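For this depiction, one protein chain was excluded, whereas all remaining protein chains were kept in their positions.
Let's turn to chain A:
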Amino acid sequence: MGKAYVITSGKGGVGKTTSSANIGTALAMLGKKVCLMDLDIGLRNLDVVLGLDNRIMYDIVDVASGRASLGQALVKDKRFDDLLYLLPAAQNTDKTALTQDQVVQIVNEIKPDFDYVLIDCPAGIEQGFMNAIAGADSAIIVTTPEISAVRDADRVVGLLEQHPLQEEPHLIINRIRTHMMKDGSVMDVDEITHHLGVELLGIVFDDDAVITTSNQGEPVVLQADNPAGQGYRDIARRLEGESVPLMQMTDEVHPSFWKKIGNWFKKG
């Protein structure tokens, strides 16, 4: 019996979908059977980030309304032999097309066959959010070091306290820019974790490759030496119960100006 995690943030654009795709992929790389569920109905993206958009035949609303079976709607990622599946969101309806009961029913149907069910939550705290948390056993809250994102994450933690899940929520701090955190222009990891009072699951550095890989439909975790990918791989290992030290904020991530110049001479 698998465990269902909802990946949520409150604020839009902090990397819920990217995190869902990458954590799911990283877990599949560890040999776990993962089902990603896109609940961002009307504005689905998870399929695009995974490069599975052209394989969609049916979606979650078709499953909920009985037009298609779960097996018909699940899209298999061919890169991972039978390990990674996507249940796409519908596009031409809105978030009211699903009820909490339907989501719970679908998640319960998926769980026995998978190790992990990752539910990609839509931005906001309306019905779409309520639907997404209804089926989950635990939550992964994604935030960035921006005050506005932390505020919204705080609001979401509050809502999760009102509707408690089986397990305490986890926190991911995404899009960390080392130099800004170092010079104190944004909140640092400890401050955010302490402020929200949520257990830290991992940190992910900001990296251009996250965008380029998303454009290519190949999650960044597939790149062995990418720091953002490393962050997601560490998160997957922690979900598996391993104890992995937090990545250090070294200048290696973004080589400084002088170092870059130094590198030119080395090459020469």
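Quick notes on this one:
Criterion: a contact is a pair of C-beta atoms (placed from the backbone, for glycine too) under 8 Å apart; a residue touches a chain by one contact, two chains touch by 3 or more; residues count from 1.
Keep this in mind: contacts and distances are computed from a predicted model.
Missing chain, UniProt protein name, picked from "HPr family phosphocarrier protein", "Raffinose/stachyose/melibiose transport system permease protein", "Cd2+/Zn2+-exporting ATPase" or "Probable septum site-determining protein MinC": "Probable septum site-determining protein MinC".
From the options A:Arg55, A:His195 or A:Arg237, the residue with contact to the unseen chain in the full assembly is A:Arg55. One of A:Asn92, A:Gln166 or A:Thr250 touches the chain omitted from the figure, and that residue is A:Asn92. In the full complex, chain A touches the omitted chain through residues 42-43, 48, 53-55, 57, 91-92.
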